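Other chains dropped; remaining ones untouched in position.
Order as written gives the chain letters A, B and C; numbering starts at 1 within each chain.
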């Protein structure tokens, strides 16, 4: 382990001509992959390319249909169900994998509890859990139950859990999808600390700048085929994207069409108070894309959920198209043309055991009634539309949603929300886990919607996305509105300054005065 | 049309299992029928089959309601006691109305209306305690199970409530007669089953039940009024218990504290043998029908043979129930 | 230590079938009646679904209600014996009803029904009604000892006759089950001359099944316990239910009365009172009819 630094490092883990089929559907075709101690090896590829499948095979969760795995130079059959952890191969799943009823410290040590005299050493586990969380700069009580945490905090718990295991190979499947810049940087610090100690890290992300920053080598998959494995030095984000998508990617962000200055305000929120939200006011104009930026837990989601009636609102007024609106339930906001797309696709967005069709139409079933009964063909048409529009790729159209690749789940959820044909759309992390190619498509869709006169609130932890798309940006901090940025003010550093509390908005002071 | 969609996905190995999942209950049923035929030549007689189906109709109708409740992630333990109290009240209402309305169909219809109404009210009560009171369904319906059972014992003074004989004569045909030789209970059971299948598969309500049972949170975020849908399942359950009792009362014209004992267990067992999952999220009405008929046949077959000591009836029942589900066991692999 | 206040505990099984329903009814009737007649006698009544609960009831009567006497119809006498003995050992007057405890000499007073007698008397009638023998079916109660006593006595009674028992099944002392089991017996056996149901609730269910099959002229049915509905039919000379065998749940009332009079009447009551399982026919049915009774 300690000899990580030297010259040609020995390969610690490799996949040799791995193929995998689910039933009759092939997903990986004879893929080779290897990783050395101290190295970060990134895997990139479109949604459904087979990245998660590959790393599941590398960690024993799935068994390959053909091909072999070598570990420490030995050909091995990895034990199933995460038992490979005992061998030093640790995986952070793409879909969060925590038991909701357990506490943070229970989750971190699940399966490898610290014991004293045969009994659990609760104190030590709690202390170490706290230490891990502090190391990651997360402010979460080790005794907090998982179901009280936000999606991002859960992700940080997953990371802490993985770091806590003495990994020799640490595999992370899109760990940063729900993290904002600051958390991502903390994570990277930890990854660098681990690689310095000789840990091998496999890293999957759709954020190409992260890849450029972190990875030593990059493996590109497309449709289950290995396209190339290249050293990062030889790459630019553009060239990676091209290898991934198989075509040139220009203009990730569409040109901004500023809405009319006198465009009417369609949604006005005044002095909103709710769980995790303290006195928030903002306006949304017709045809506008209003970005919401902030750190994890700054309350962006809480604002959205309070506005649409998913969470109890304890104060403040909401005006929709000039009329006061009180959404006691989501159904009312949907009817009023205001839709919210959650970022928690597993817990709140999709019914994982059901097919694509019932998931797509769940929000808008009433549109698919004929004489009061469900019209299957109308639902099928809706699915066809959504598949085309959002490029949902299910190798098997009848598959349960839980078996779709993460990105395709996200696209389906987008489709589901758009089915309600809202005038105002609140999108919470809309491109979570979506590949660059599709991201571009979605950005264009968003821009087109705005151009059509729809209004969009874009909550995103991906700074570039907020900057690239938004006409104005609201920055939140600790449940309050820290500032509103417009035009040329919308820059990364400016947003960060507000988000971190270095700068306070006079605008905000005015409102709360 | 859409129902089997999620299943076709699987790999060959799975495909076989998944097939079993659908065919499993039917296979168990077929095996039982073969067993019955081999034991007694009268088994396949028209009268025996109608007897069994007519008897199974009460539990069957109740179990169809239970399928909705369970699909939506709930549970109703009170149905047996509810049936008893509804039967008791129906009888009392009819007896009480005789002086004013005289003997005849009007009294019976009034009794029926009272029964359905009471079922609905009981369902509303269960449902409100569960949805608005936010108490576990198990506890609420365990509580009302005791309450309803006590109530009927109290009303019957520990004994039996008997329907006036003349009214009973008017009412009797509802159990014993039928249409074109098919007894009414079977017809009603079939209608409820078809209706249930349609509601489960071709209405928003059915879809919402599955969604709520699958993931309540997702349902809520999909603007489904979770509480109302859930409440509705309990009301539907109550009304269907009422319907079942409408067919039960004319059979013997009486109700006592023993009426409907353990019906809840039988209904739930029928639902689960039929392939609905107890944790919710997936319900199958036709499976329930098959499950209930399987249970009915087990009892019938036991009475048609002398090989098994009656002391071991329960063991035979237990073994068959487990085997019936073993035939479709692919399901739990997930 | 005779205070002027006397407390008598009455413990019976829960009303889980028709006959025990009758027991509950008659016990409460007697308590109400005697309670008004003797203001200085207080009654404590409890009914229990199973043996542990019934033991709990009598423990509570002793430790919290300070009973002077206990009248008990033990649901499961073997299981109750030592608990009842404890009550006796605590110096209470104990009356046991219907079912014999597994050791002798515990109770002061025993008011007994005669379960074997019910079986034997019924068997006697079958032999007499079917001198040439024939096929019968038996609908049994629940698999508990008193059922076994009745059944064994009946089987012993018909031994040597030409009566063939085609099959026996449990009908759980319940009308619904009586109906179902009889339906299936009718399907299975084309030739049934007699049905021994040994309980009127079962008989009522079975009768409906027989009527449905239109075979009421082929057979007769003998129940038991003397339910009003059956007695009415017996009195009217029904051929389907020619007789009944008494096994009145009112025996509990007799026991309560006797026990009360032990304290109020100054008479020492003790020993065994056996209430026969009388055969009730058209001729003597009138004695047993009581329009007030719900049983």
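Rule of thumb we're sticking to: a contact is a pair of C-beta atoms (placed from the backbone, for glycine too) under 8 Å apart; a residue touches a chain by one contact, two chains touch by 3 or more.
In this text the structure is predicted, and so the values were computed from the model without any measurement.
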| item | value |
| --- | --- |
| Full-complex stoichiometry, written in the displayed chain labels | A x1, B x2, C x1 |
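Just so it is clear, only the chains that are shown with their structure count from here on.
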| item | value |
| --- | --- |
| Chain A and chain C, separation of their C-alpha mean positions in angstrom | 72 |
| Inter-centroid spacing, chain C versus chain B (mean Cα positions, whole Å) | 33 |
| Intercentroid distance (Cα basis), chain B paired with chain A, Å | 45 |
| Junction residues of chain A - those touching two or more other chains | none |
| Multi-chain contact sites of chain C, meaning residues that touch two or more partners | none |
| For the chain C and chain B complex, residues of the former touching the latter | 15-18, 21-22, 24-25, 28, 140, 143, 167-170, 174-176, 179-181, 183-185, 187-188, 201, 204-205, 208, 212-213, 229, 294-295 |
| Residues of chain B touching chain A in the complex | 1-2, 5-15, 198, 201-204, 207-208, 210-211, 214-215, 217-225, 281-282, 334 |
| Touching residues on chain A, where the partner in the complex is chain B | 21-25, 310, 329-331, 333-334, 340, 342, 347-355, 357-358, 362-363, 365-366, 369, 372-374, 376, 379, 396, 398-400, 403, 416 |
